[in-house]
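Inspection log for the structure reproduced underneath, given as structure tokens.
In this view, the complex is presented without one of its protein chains, the others remaining in place.
Moving on, here comes chain A:
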């Protein structure tokens, strides 16, 4: 009994460990510091998005728009930084510093998330539909803003966010650790965090006990938008370029990380650290398969089965949920 519960509790860590041992045995290049940093840097964007996705899924929602919001926020930040805002009719030109441009991108991401939350609570649009609509709206807005062309040449100050090192660690990893730390504290030790779990566990009970459910939900979707924007800014900075098709299908990677990390799609159960482990498993697998030069056809099949196995394990351990 004790051993069984321990195994269940740490199943993603155990899976991650086994995966790492196998890859280390198959390739002597896997367990190197450089490869470790590569993997950490590569998953940082997915972790940022997935933290927001975890909050959303904990309330029994879903957010399909994160990839598009990521692209739009990144493009807005890049555009503000490179071109500023020019309004010839008022004879007005506003230039942006790196900090201002980043803030602009994050505000846009938060705004779109807020809009998602408003649609879902005020008009009772199901989260799947509301965020599906936002997926195309934000993608279209990205096309409109960029004209279909990448915005490149953003300068070395902006590039520092995605490519720089600080105290021996890459900047994207620092940002991700800070995001994760805040999210862990919020979910574990604040009222807001408990309310998020309460809504996903039993929404009517939460409502009857006097929680302002709409307000909490709006905040959750706004946070998901803000975190997507953070991911978008890291990506834009890493590439030194805001690509109009950036973040395509990132929502799926993110949902996969959340699910592999043991968060229940029916809400109320899961954790931020689980999601981080889920993202690590995906990142390690991605890097390992390339390292072993596995054919691209097989890579997709293998990843699909990993998701299935994770969910089957979860089902076996929690048979009573629908």
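Heads up, the rule we're going with is that a residue touches a chain if its C-beta (ideal position, glycine included) is under 8 Å from a C-beta of that chain, and two chains touch if they have at least 3 such contacts; residues count from 1.
Here is the rule we use: contacts and distances are computed from a predicted model.
Its record in UniProt calls the unshown chain "Monosaccharide ABC transporter substrate-binding protein, CUT2 family", which is the match among "Phenylalanine--tRNA ligase alpha subunit", "NAD(P)H-flavin reductase", "SoxAX cytochrome complex subunit A" or "Monosaccharide ABC transporter substrate-binding protein, CUT2 family". Considering the whole complex, the residue from A:202, A:241 or A:317 that touches the absent chain is A:241. In the complete assembly, the contact with the undisplayed chain comes from A:149, out of A:83, A:128 or A:149.
On the side of chain A, touch with the chain left out of the figure occurs at residues 27, 29-30, 32, 34-35, 38, 42, 143, 147-150, 152, 163, 235, 238-241, 243-246, 248, 286-287, 290-293, 296-297.
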